[in-house]
Structure formats: structure tokens, C-alpha cells
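Only one protein chain is missing; all other protein chains are in place.
What follows is chain A.
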Amino acid sequence: MVLEMKDLCVDFTGMRGKVRALRNVSLSIEKGEVLGVVGESGSGKSVTALSILGLLGSNATISNGEISYLGQNLLRLGPKEMQSLRGKKIGMVFQEPMTALHPTMKVGSQLAEVIKRHRGLSKKQAHKLAVEALKEVHIHDPELVAKKYPFELSGGMRQRIVIALAMSAPPDLLIADEPTTALDVTIQKEILQLIKELNDKRGTSVLLITHDLGVVSSVCDRVMVMYAGEVVEEGKTEEVLNAPSHPYTEALLHALPDLADPEEPLKAIPGEVPDLQNRPAGCAFASRCPKAMDICGVSVPALEPVSKNRSAACWLRRDTY
């Protein structure tokens, strides 16, 4: 097991008081596995990633749970140790590549710097490896690109460079939070292919966060669906998408336009995601769920196995396995 998170609860203290952003979130990633985290905005995807990286702000409290990375308890590490873990043992890629790049430094030098730091090489050796690294993320003419500044490159090129940076240590785990959301769909495909290729070739595990089920389907081995700060379903990607266990996953699939059946009216999900500040009692999806029962409005269903490779948090699925 590369990463294991158990029953994590994260609270934010703000002007309006305390909000529970994550509620008993558990997940695990095996070596070489790509785990997708999918959910709508505010469902807790980024907070999940930031918890692992130790990057939650000072207004956040982890009030329950454990995170272990390669057997090490991350919640016990000090800020210094976390910092050395980030970038080296865990690579990071975010939506906006510019946030990860130094704006006034040539991209080749940025890469060389990081490689030098991780591997203790000479400047010249590091530069050579930097060019190699650019080649590995399929940048044509890497010598030329190495001499450019980030602003001279397209969004897709920048994201390739961020991936090269993230993979330079190389890490055992890559955390990518909406890495293609700001990109055109044609470029998105190339970046997803690149992530998949690095995962295949190097056996790096990947935590891929996205709001797009299509993205999940094209690269993830397993998927975890989040809703209002909770994991509602988890399982093998194909199985979850073909036969969802949780009513929310099912509703989400029906709400998407289907290219194979474009005339079919969309089945919209009534209502909206609940405000975490006023999270209703019971199942968070109850007010929108077509299958809600009395118990759903009273008691929160826990995430439990419902079949061989699948877990769901729904009263309907209790005791079916």
C-alpha cells in the first residue's frame, strides 16, 4: 500500500463558524494504481489532496483520522519533514501550471535546479537530465524549450513542464488536482495520456482529482465519488460507471449528455448541493434522492462494502453483501 487514509475529518474555522469539509474520508492507493477522485465543486476533493500534502491552511484542523504514506504516519511529521516529502516523495500537479512555475526563470534552469537538489548532481549533469526530462514529457525540441520562460509557452506545454518537475525526484505518488481542467479538450487528452504513460512506465501511483467522469473513465483504475465532504461510493472504474451502487453516482451519470443518445432529454438532479454550514441530518443526498426513505433523513449511512470490489454509503445497500 502506498497511501492509506482512514476516517479523516477536516474542519475549517471561518467567519461563519466551523465547517466540516471532510467527514470520515477513507481511501487507499496501491503501488502503480491510478485512483480517481470525482465530485462537484466544494465536495472536498482538493481538501483531500491538501491534507495528504500537509498544505491545509492555518484555519484548518484535522480532528480525526490517520494518513499513512509508505508506512509512515504523515500526521505526526513536522513541517520540515513534510516539506522534504513534498516534491520529492510525492509529486504535485495543480490546475494552474503557473502557480508551480517560477515566472522569471527559464524552464530548463528550473528543472535543473530541482534535479540538482534531489539527486546531488553537478549543474551540467542536472541540465542534461533536465533536457531528458523534457523529452520524456514529449516536448519536441527540448533544447529550445529549456531556454524559454513560462510565459512564452502555451498552457499545455506549461503543464507538461510541471509534470516533468513533479516526476523529477522521482516520487512514488503523484497527486494531480484537476490537471487538465483549464486546458482544451485536445490538449487534455495528450496530458492524460502522458500521466498514464508515466504511471505505466515507472509504476508511480497517481491520485487524480477531477470533476469529469469522462476523465476518470479514460485513465483511472479505481474511482471514489465524493459528495458534500464524504465518500459516497468507491470501486473499480468500469464497474462503478456501468453499474453505480449509490443513487448520487447514478443520478450524475444520467445528468450527463450522452453522445450515443443525444436526443434523450437529460435527467436533471433536482435541487442543489447542500451548504456544508447547514449540512442536513442523515444522508447528505437525501433531499435530492429519488429513493430516499425515512431513515435517510435521520441517520448518516456509513461507507461499507456492498459487493466484491465496491463500497457505498447508502441505506438501500445495507446488508446486501
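Annotations for the structure displayed:
To be clear about the criterion, a contact is a pair of C-beta atoms (placed from the backbone, for glycine too) under 8 Å apart; a residue touches a chain by one contact, two chains touch by 3 or more; residues count from 1.
As a convention for this text, contacts and distances are computed from a predicted model.
Remark: of the listed names "Protein-glutamate O-methyltransferase CheR", "Spermidine/putrescine transport system permease protein", "Electron transfer flavoprotein subunit beta" or "ATP-binding cassette domain-containing protein", the one matching the undisplayed chain in UniProt is "ATP-binding cassette domain-containing protein".
When the whole complex is considered, the residue among A:L75, A:A243 or A:L266 that touches the unshown chain is A:L266. Of A:L55, A:L241 or A:I295, it is A:L241 that touches the chain left out of the display. Set against the missing chain, the residues A:I67, A:V215 or A:C314 yield one that touches it, A:V215.
Chain A residues in contact with the hidden partner, per the touch definition given at the top, are 40-41, 140, 184-190, 192, 211-218, 241, 251-253, 255-260, 262, 265-270, 272-273, 288.
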